[in-house]
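To start, the structure itself, in structure tokens.
All protein chains but one are shown at their positions in the complex.
Chain naming follows the written order as A and B, and within any one chain the residues start at number 1.
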Amino acid sequence: MADGTVRLDGNCLAGPLSEILAVEPTTAWWRCPECTRSGPLAGLHVYGPEPGLTVRCPGCSYIALRLVREGEHIWLTVGGGSGAFRFSTA
Amino acid sequence: MPWRRVRLVERRSQTPSARSLVFAAPGWPGHLPGQHVDVRLTADDGYRAVRSYSLAAPADGESIELGVQTVPGGEVSPYLADDLPLGADVEVRGPLGNWFVWRTEQPAPVLLVAGGSGVVPLAAMIRAHHRTQSRSTFQLLYSVRTPDDVWYRDHLADGDPRHDVRILYTRQGPPAGTRAPGRVGRSDLDGPASRLQPASPVYVCGPTGFVEAVGDLLTDMGRDPATIRTERFG
Partner (left out) sequence: MNSLSPGFRGRRRSLAERLPPGQYPTESFPVLSAGPTPRVSTEDWTFTVTTERGDTRTWTWEQMTALPQQGIVQDIHCVTRWSKFDTRWRGVPLDAFLEDVATEAGFAVVSSYGGYTSNMPLEDLLDGRAWIVHTYEGYPLSPEHGGPARLLVPHLYLWKSAKWVRGLRLVIEDEPGFWESIGYHDYGDPWREQRTWGD
């Protein structure tokens, strides 16, 4: 984006995740397996939006999830590893 | 959450670089104060850009109001602020987000802390509260650079005895101001925090650095981090 990289928080994931989740996700509770900090998805740090959204623990930057929109697909990893799920949204 | 077409029906200037945009949104299901929408713009060649904007007013039938701050050189905000013609459509999806919301049944006194255009979702909360019979009180600390940067003057001066609005200037205050211009500090938060209950929610919205600084101050003052809800941008 022309504004450069913007770091937001998990509140902004409500729209993108609504395409693949049936339940509103920003109140979901998450505990970091690395530093044990816990809290709602809304409080996580989000980097992006391009090339994709990377969602990290505010305490230690551990990756909670990653999300990429590609055409009519949404790619999602839970955690920072590979093995993404590819959802069709069309 | 599907995309729906909405039509721009009104544009008001809040500051030289900030606009209130009112859209007609047929079939709008209503929303909670604090929620946002995603706005999608589509270029002639199919290129699309999506950005999130907070809803600035409580639910009002099939009408929704957004607050847009122009980011110089930005791809979306200058277009929405000044170029999108009245009567033209954009796509939105929403309402979105159940975390950064105030629910009218919440009984405890509330503290709102806004930095710049972070006032938008907090204005929706204070306007929603104004309509209720709730006995809870609302305090708003609103940090802006100068008196020219204040949004929603009419709504913030609503005369509601349950509301206490304090505007804090970071660069330059009004001639009669008693507080020296500067960032929100412990001394600005002590008084408002003392009027809260332990379970009172605090809503903080603004640029990332602002939200983190205020959040740190509040937790240093002993407020339970679980009572602090934040929304950050930029």
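Just a few scattered comments:
The rule is short, and it goes like this: a contact is a pair of C-beta atoms (placed from the backbone, for glycine too) under 8 Å apart; a residue touches a chain by one contact, two chains touch by 3 or more.
Being a predicted model, the structure only gives us computed values, none of them experimental.
Taking every chain of the complex into account, the omitted one touches A. Residues 1-2, 4-5, 47-48, 50-52, 54, 56, 61, 63, 66, 68, 70-71, 73, 75-77, 80-84, 86 of chain A touch the missing chain (whole complex, contact as defined above).
Keep in mind that, in the parts below, only the chains that are shown with their structure count from here on.
Chain B has its Cα centroid 23 Å from the Cα centroid of chain A.
By the touch rule above, chain B contacts chain A in their complex via residues 1, 36-38, 49-50, 52, 71, 73-75, 93-94, 96-100, 208, 225-226, 229-234.
By the touch criterion stated above, chain A contacts chain B in their complex at residues 1-3, 6-12, 14-15, 18-19, 24, 26-27, 39-43, 49.
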